[in-house]
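Only one protein chain is missing; all other protein chains are in place.
Every chain is named by a letter (A and B) in the order it is written, and numbering of its residues begins at 1.
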Amino acid sequence: MDYFIELFFSGLSRGAIYALIALGYTMVYGIIGLINFAHGEIYMIGAFTSFTVATILTILGLPLLAIIVLTGIAAVVWSASYGYTIEKIAYKPLRHAPRLSALISAIGMSMFLQNYVLLAQTSDFLPFPTLIPDFAFMEPIAHIVGSTDLVILITTTVSMIFLMVLIKYTRIGKAMRATAQDRTMAMLVGINVNRVISATFVIGSSMAAIGGLLIASHIGQINFYIGFLAGIKAFTAAVLGGIGSIPGAVLGSVVLGLTESFATGYVSSDYEDVFAFSLLVLILIFKPSGLLGKADTQKV
Amino acid sequence: MFTLQELKRSALISLWFVFLTFPIMVVKVNSIEKTVQWRWMNVVYVLVGSFVLSLLFRYFLYRKEQQSGEDEQQGDNTGRSLIHRLLIVPKYRNMIYGVLLGTAVVFPFLTSSYQVNIMTTALMYVVLGLGLNIVVGLAGLLDLGYVAFYAVGAYSYALLNYHFGLGFWAVLPIGGLLAAMFGILLGFPVLRLRGDYLAIVTLGFGEIIRLVLENWGGFSQGPSGISNISRPGFFGIELSLEMAIVYIYYLMVLFVIVTIFLVNRLQDSRLGRAWIALREDEIACQAMGIDKIKTKLAAFSLGALWAGIIGVVFAAKTTFINPASFTFLESAIILSIVVLGGMGSIIGVIIGALVLILLPEYLRALSEFRMLAFGAILVCMMVFRPQGIIASIRRTYTYKPRNRDEA
């Protein structure tokens, strides 16, 4: 039973990690229907910005709390700026183009950003400073849930609720939903669609930045390639949960994390990804629009 | 164009880029030794570079908009690219084909074996692109795991050759058929899925195949791969390496010609039209009495067939395979070929394959910048020509009102 609980929490925290990235994926997809392949790279850039800023602040000798806050702000600011700029360069001119063209543009952007960081920084793995200390009160259960796991779990939950509230009740959230439903109609009722889409990218990228900061400090190392696999897994999780749905992204991530964890624990980690993808295929066969996705009725 | 206002805008954009690239381009920290390196020169590069590029970017965007406006005004025929207009006239068409074939035949005698080798790779991707074009371009099913079928073909040759000593020609049809079977296997569960859900399932399928090859060591020899695969036989004569490269090149030229011929015929066949109808509107298509299941499965299996055959050629060409060659990135590149070339357009896919495969090779002159440039080119191509290099043209019938006098 202990073993089960250990595996359960391993899966849960891995799921929470996926969720931090998947939230941004699902938001962008929900609004403009684009698989933003460069999202994983935004997460990577968030991690690199955090790394740079945190190191400088450590050298300056600031207290830990100040470092965490300032690093978080810097990561969010820069990642959001990247998200905003990428949208303007690579996706906006393609609004009226075939959807696949935007996908290829996203793949190209992802390659570009990877190699940009590789060239401007380094190909080596860099040690990421430990920003989240081990909490004393966590010690009795540290072998099951670590302090960073706890912080990630809480952040994920808070982010999810924040985004749900944002989309449901705020002005910008309503504008987002309107844009998602019918872009032309939204324009007709006076919504500045360009601004809404930019805002979506900014929010999604900020989520990725927070993810970059927390996950990098959980794993303890970064390099230019970390965004790729994380991005693919997060995308899988978002689809599993029903892409476009905020709670769906979190649920999908947790299901994916748990599947991988139990597959590792009771079968073999050789096949953890095989299990993850098989589960995805199975769920989509029986529920073609994901766990919480709206069944999309086809207009004739 | 270059008004003061535009220049001012570019200046602002370049300042924005300086800010944007600051933590990555300018600062470089060493968290162990606690040192910070400030590379201020990069600010100047970014400033100048992004100023010039933003002007160019907006200039081309402006021109693109102008052009599309003109096209709408002038009707469809002039919107067609030069190549299409040339190919309509049989005289020019035969001439172009003749020149291309001639170039292909004499190519190995004019260039080094390196050139022949990469050209062979490019031709392989032409066929892969044409195969995927059936699935994505014609039938409109977004497949992100196409590389799985390629892997099936490659491994079937490698394993049959390794265990039973079967030759290239014997395995060629087997590899193709096995891949086609896998295509049907994948096709069945995903019949109900559409759009991006289909995309992620195919991606997952591709990953599953690769992971099984990687982990099931007893079957596939795992990550260390299979080496010493025999090259294609040439009537029992042992060929030197150089000869073998040229031989495979000619084989590929032949394959490409056959594939173009078959795909072209297929496109105009009943099945091909059913695919296009399916792509345009599934429900209307069913209402017209097209068997959706059969049509979709045919698309998957025929697309897979080509991937399987090229997989066999791939294994024979490199003589060594391991799962590292069949990653998601490979699928993405093949998909890029189809989209970049122009979905559904055969000439487009051919040009797309040549560009995308030869470009990184010729970009080697840029050494470490080559993948950066590759990504940037992909983005720019899509931004400035989203319909692909050669857009596919729909069959159109123009109604010409007859002159009253004749009637």
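Convention: contacts are C-beta pairs under 8 Å (C-beta built on N, C-alpha and C of every residue); 3 or more make two chains touch, one makes a residue touch a chain.
Rule of thumb we're sticking to: contacts and distances are computed from a predicted model.
Out of "ATPase", "Heme exporter protein D", "Multisubunit potassium/proton antiporter PhaE subunit" or "Branched-chain amino acid transport system substrate-binding protein", flag the one the UniProt entry gives for the chain missing from this complex.
Listed in its UniProt record, the absent chain's protein name reads "Branched-chain amino acid transport system substrate-binding protein".
Specify the shown partners of the omitted chain in the complete complex.
A, B
Specify the residue from the set B:Y114, B:F164 or B:F384 that touches the hidden chain.
In the full complex, the listed residue that touches the missing chain is B:Y114.
Which residue, B:L4, B:I32 or B:I237, contacts the hidden chain when the whole complex is considered?
B:I32
Could I get the residues of chain A that touch the absent chain, sorted low to high?
3, 6-7, 10-11, 13-14, 17-18, 89, 112, 115-116, 118-119, 122-127, 130, 142-144, 146, 215, 218-221, 223, 225-226, 228-230, 233, 260-262, 264-265, 268-270, 272-273
On chain B, what residues meet the omitted chain?
17, 21, 25, 30, 32, 37, 45-46, 48-50, 52-54, 112-115, 117-118, 121, 214-215, 217, 222-225, 227-228, 240-242, 245, 314, 317-322, 324-325, 361, 364-373, 376, 379-380
Everything below uses one rule, namely that only the chains that are shown with their structure count from here on.
Name, in rising order, each residue of chain B that touches chain A in their complex.
16-17, 19-21, 23-25, 27-32, 34, 36, 42, 57, 61, 64, 136, 142, 189-190, 192-194, 196-197, 199-201, 203-205, 207-208, 211-212, 215, 282-284, 328, 332, 335-336, 339-340, 343, 368-369, 371-372, 374-379, 381-384, 386-388
Please give the residue numbers of chain A that touch chain B in the complex, ascending.
Where chain A meets chain B, its residues are 29, 33, 35, 45, 48-49, 51-53, 55-56, 58-59, 74, 78, 81-82, 85, 89-90, 93-94, 97-98, 100-105, 107-117, 119-122, 126-129, 232, 235-236, 239, 243, 270-271, 273-274, 276-278, 280-281, 284-285, 288-290, 298, 300.
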